[in-house]
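Missing here: one protein chain of the complex. Every other protein chain is in place.
First chain written, first letter: the chains are A, B and C, and each begins at residue 1.
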Amino acid sequence: MTPQELAEACAAAMWREDRTSPALGMSLEHVAPGEATLSMEIGPTMVNGHGICHGGFIFTLADSAFAFASNTYGERVVAAGASISFLRPARLGMRLRAVASERARAGRSGIYDIRVADEAGKLIAEFRGQSRGLGTRFFEEAS
Amino acid sequence: MTPQELAEACAAAMWREDRTSPALGMSLEHVAPGEATLSMEIGPTMVNGHGICHGGFIFTLADSAFAFASNTYGERVVAAGASISFLRPARLGMRLRAVASERARAGRSGIYDIRVADEAGKLIAEFRGQSRGLGTRFFEEAS
Amino acid sequence: MTPQELAEACAAAMWREDRTSPALGMSLEHVAPGEATLSMEIGPTMVNGHGICHGGFIFTLADSAFAFASNTYGERVVAAGASISFLRPARLGMRLRAVASERARAGRSGIYDIRVADEAGKLIAEFRGQSRGLGTRFFEEAS
Partner (left out) sequence: MTPQELAEACAAAMWREDRTSPALGMSLEHVAPGEATLSMEIGPTMVNGHGICHGGFIFTLADSAFAFASNTYGERVVAAGASISFLRPARLGMRLRAVASERARAGRSGIYDIRVADEAGKLIAEFRGQSRGLGTRFFEEAS
């Protein structure tokens, strides 16, 4: 398997296990080693009465992109922690796109940056996640 | 209005506007000036195929508790940012409780700590939120 | 050794190794299991031309308190990461006090909160640190 094939195989395995991302209407648009892009439309149960999206759903979209990007090397990886800055409100009906890229990997730890923007490319939030490898793998090594 | 009555009136106004917290099955168990407790059961669309809760829903529960705790003084307050540390996995069927308390307020900024635990009190996540006042109020001042 | 004696012995061992905290004029005022208090006066090389303290020294004081509080159980512990919110400026000649308390421990990871205030108790900064145990100990276990 090439690194790209491995990234795609991991993403396919992740997607099969994932009840949340499909239930929220997320689309996986891109995956590559250390990278992932997901998008999601803000639906009526994601907002308050003024049509402003709950920060939890913006975080959840970014966190899914973080999970897909960090799980592209064959090892199973989880989130140890994350921080998010909310820069502009997101509104009902907007389609948000979360682009995850790898900032650093050292030993079992990794840092991923996820930029969440609207369709016009206006920045909604910046997310940074710390990942931690579990030491287990998605697939058995063929010998 | 006493501070406690104001906190409760703000929470009632917040709850009426909020489509997310009820849709996710959250219960508002306690509110007081600078404090709020919410609980939520982890349902089948919140987990992956192994029954492990997506971090986004743990964040969303904590973020709702943060919103209720920070909006107890009459002024409308939003989240500027937040960070979360995931300490233990949460599983399908668990009831999580998020307890928000105020750590600091200075000018328009505030810091709130939210502890998310399971029913036995085992810590699942620690969340810290930075709030920012909007300068607008929930209720017209009666003169 | 009681837990308090162990905390004090660890702190004494840490202090002997530490070139930074004494060089910056820090005083260790209190140590107990999971707790430490340090204070430091803001000197002329810690400020800009307007007498405002560089955030790095506020961080350094808080980080030292974090190190002393997290290294009180006999195991050597390091900082994996930290975040800080700056709430008010600190000025030349102020004596700052950093009070560290333990928020959570789970496995090898810990979360510590450090509050930095001036002598009147006015809050200057809030620091949260994530610790990670190294698996080595300060003292040989006597058998």
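One rule holds in what follows: contacts are C-beta pairs under 8 Å (C-beta built on N, C-alpha and C of every residue); 3 or more make two chains touch, one makes a residue touch a chain.
What you see is a predicted model, and the numbers here were worked out from it, not measured in a lab.
K.L.:
Let's see if you follow the contact definition: name the visible chains touching the chain that is missing.
P.N.:
Listed by label, the shown chains it touches are A, B, C.
K.L.:
Of the residues B:Ser21, B:Ser64 or B:Gln130, which one touches the chain left out of the display?
P.N.:
Reading the full complex, the residue touching the unseen chain is B:Gln130.
K.L.:
Using the touch definition up top, pick the residue from A:Arg76, A:Arg91 or A:Arg128 that touches the left-out chain.
P.N.:
Result: among the candidates, A:Arg128 touches the missing chain.
K.L.:
Determine and list the subunit A residues touching the chain excluded from the picture.
P.N.:
Touch set of subunit A with respect to the missing chain: 83, 85, 87-88, 103-104, 106, 109, 111, 113, 123, 126, 128, 130.
K.L.:
So which bits of subunit B touch the chain we can't see?
P.N.:
Within subunit B, the residues that touch the unshown chain are 80-81, 83, 109, 130.
K.L.:
Pick out the residues on subunit C that sit against the missing chain.
P.N.:
14, 16-21, 23, 44-50, 54-57, 59-61, 63-64, 78-86
FYI, only the chains that are shown with their structure count from here on.
K.L.:
Using mean C-alpha positions as chain centres, tell me how far subunit A is from subunit B in Å, no decimals.
P.N.:
Each chain's C-alpha centroid was found; their separation is 23 Å.
K.L.:
Please work out the Cα centroid separation of subunit A and subunit C, and write it as a whole number of Å.
P.N.:
34
K.L.:
Whole-Å distance, subunit B centre to subunit C centre, using C-alpha means?
P.N.:
Whole-Å distance between the two chain centres: 29.
K.L.:
Of all residues in subunit B, which are in touch with two or more distinct other chains?
P.N.:
Where subunit B meets two or more other chains at a single residue, that happens at 83, 85.
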